[in-house]
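The following block contains the structure, expressed as structure tokens.
Here the complex is missing one protein chain, while the rest keep their positions.
Letters are used for the chains, namely A and B, taken in the order the chains are written, and counting of residues starts over at 1 for each.
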Amino acid sequence: MSSRDVVLARVRRALADVPRAAGPEETAVPRDYLRSHGELPTDDIVQQLAENLADYRAIVHDIDAAGLPGLLAHLLGERGSRSVVAPAGLPPEWLADCDLEVVPDVPETTPGELDAVDSVVTGSAVAIAETGTIVLDGSPDQGRRRITLVPDHHICVVRVPEQVVASVPQALERLAPRRPLTWISGPSATSDIELDRVEGVHGPRTLEVVLVTSRAPL
Amino acid sequence: MSVTDLGMPAFPAAAARSTRDTRLRANLRYATHTIRDKRARAVGELSDWAQLRAAGRAIKDRTLRHLDHYLERLEEAVTAAGGQVHWAADAAEANRIVTRLVRATGEREVVKVKSMATQEIGLNEALAEAGISAYETDLAELIVQLGKDRPSHILVPAIHRNRSEIRDIFRTEMGSWGRPAPDGLSDRPTELAEAARLHLREKFLRAKVGISGANFMVAETGTLVVVESEGNGRMCLTLPETLISVVGIEKVVPTWQDLEVFLQLLPRSSTAERMNPYTSMWTGTTDGDGPRTFHLVLLDNGRTDTLADTVGRQALRCIRCSACLNVCPVYERAGGHAYGSAYPGPIGAILTPQLRGTASALDASLPYASSLCGACYEVCPVAIDIPEVLVHLRERVVEGGKVVRGGMRTVIQPAKGHAAERAAMRAAGFVFDRPGVLRAGQRLAARTRRLHPRRLPGPGHAWSDTRDLPPVPAESFRDWWQRTRGAERGDGREEGAK
Partner (left out) sequence: MRVALFVTCINDTLYPRTGRAVVSLLERLGVEVGFPAEQSCCGQPQFNTGYRHATEPLALRYARAFRDYEYVVTPSGSCAAMVRDNYPRLGQKAAAEGRGGALTEAAAEAVPKTYELTEFLVDVLKVTDVGAYYPHTVTYHPTCHGLRMLGLGDRPRALLQHVKGLELRELAGAEECCGFGGTFAVKNPAVSAVMGADKTRHIQETGAEAVCTVDNSCLLHIGGTLSRQGSTVRPVHIAEILASTEGNVL
């Protein structure tokens, strides 16, 4: 008997009390929790996202599409970055104003080489206002998971309002489970010393989120 | 059971030692009180917390009641996505499987994400015996590993250490494991975190094998989920070529949608955040992104024995948030080490005696490591009625009875060392079931009340070392009632023959 069979047989014996014929539905799951907390208008949801990102020490910027390349060049320049990783599908115009080495996201790059790169710029799949979370799903404008992990500075572009949802349930509806997903809520942090939160451990210590709108800023 | 747990004193003795360690108590008090209030605020933000909790409980119950079904679906989905699934009936088998998988890569070192399951089975020790170095990468686990210490909390394994102790450990120990601590390291948490970043980075960048657990496994899609803060999890899950995840069979959830409940319940209950900094979700392997080989080791190790107990089963709902530890007045004073297991605190007091059985003196003492105050149940995000299970397990200890151990039905005898208590309980039962005898006893006590000491001799010192006894009144209530009311009312008299 394989261990698989042993474990499954133990499970079945252990559940002798359960009316199994009816299938898993015999246990009701109440789903009367909220799909989102509050019925905010779109602008307020974007505002909530910005506030919650900032609350966990992400740096948030607002810009319109036309101003994006300039802003990215400014942010990378201000930090003194000499190199930036760009995923293959990042819109080329985003880095058009930058004067620094652009490192492609290719499988041959070793983690050590990535460690020598200063910054990374990506798009995102969805952002969650209530929790201040951005989610990456490995789409061409976001690249491999490691490029947003090893460099110490991550600039993540979120298209607002279309990429923003209010809540965790709404985000899961939009995501494809079989893609590799990374949920990011502020920069890397730890609570391991006296249960006090400290930002900055292994992931990027600086997270900048650019909320880019197709409309002109107010 | 890991080797370090053998020979542990029973809980009361270990806890008594902790109560005399003033630094430990100060560290624990500060940390647990800090997180307690934050958790309450984070939970208070969600008006539907009670509904989320009910849903979380029901999803877990559904899963447990049809666990074979969901495990088979999970296996199918993980395999279809390019992963390989292994089954381990116990700790030894899980350790053998992981050792074999690491050896097959030709590597001699692995990086590890904090994992309760691998702590439970003593994986690091098993790998060390096979000549494989396992590096813990979670900051608190690193502190524990460098300090040759044991974890004392589910979420924050080094909660018993304060910042200056951590600085001292980093200064003296980091050098022998890799990059030494920076010169002039202070005890500021930001500097300590920076030292850990530097020390571990070289290990992450060269690692070829990563070992993890998982917070959730989705049966429907084969997706595994790791919830973390520091990014060490992302490092271990994405940089190595081979990933081995050791996960308890109870960590499965039925559907993708179910994550919407747990990703709200878990962060707010554990680190008291709206969302933890990083959550990784992966399904098998992805071409060109992350590990090329993924192994999932499904671990039983007492879980099916626990499942067989219809009352104790609810302990398997646990999502390892540690909210119960942070509110527990006993944990706060006893510290995590007193529980002698990877699972300390209230949840440990009901999980360990079910996973390991109640044969050892330590394990038999764990169900009593609680005043039954109920604070744990109140904060549990999946509504595990920990006091109910504690009392249920106390019964198993003192009365024995039918249990399942290692998949086999067996009858256990009452634990040793309870003979005097059992006799006392029987005597009390005899008296309380005979109010006439009770009254006679009360009258005797009242007549001799001037002779009663306020401190007790013999075994009674457990009470009277720190507490006086109240004076015995001159007249019991029932005597007063009969003297003043009994005759006129007609009630208050004892029943007839009994």
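In this section, contacts are C-beta pairs under 8 Å (C-beta built on N, C-alpha and C of every residue); 3 or more make two chains touch, one makes a residue touch a chain.
Since the model is a prediction, treat every value here as computed from it, not as a measurement.
Student: If you put the missing chain back, which residues of subunit B would it touch?
Tutor: Subunit B touches the chain not shown through residues 11-12, 15-16, 19-20, 25, 310, 329-330, 333-334, 367-375, 377-378, 388, 391, 393-399, 421-422, 425-426, 428-429, 431-433, 435, 438, 442, 445, 454, 459, 462-463, 465-470, 472-473, 475-478, 480-482, 485-486, 489, 491-495.
Just so we're on the same page, only the chains that are shown with their structure count from here on.
Student: Tell me, which parts of subunit A touch subunit B in their complex?
Tutor: Touch list, subunit A to subunit B: 2-4, 6-15, 17-18, 20, 23-24, 26-34, 37, 52, 56, 107, 110-112, 115, 128, 130-133, 138, 144-146, 149-150, 168-169, 172, 177-198, 200-204.
Student: Over in the complex, which subunit B residues touch subunit A? Could you list them?
Tutor: So the residues of subunit B in touch with subunit A come to 27, 30-32, 34-35, 45-48, 51-52, 54-55, 58-59, 61-62, 65-72, 75, 81, 86-89, 93, 137-140, 143, 155-156, 158-159, 162-163, 166, 189-190, 192-194, 196-197, 200-201, 204-206, 218, 220-221, 223, 229-232, 234-235, 238-239, 249, 254, 256-257, 259-261, 263-264, 267, 271, 273-283, 286, 288-290, 298, 300, 304-305, 307-308, 310, 404, 407.
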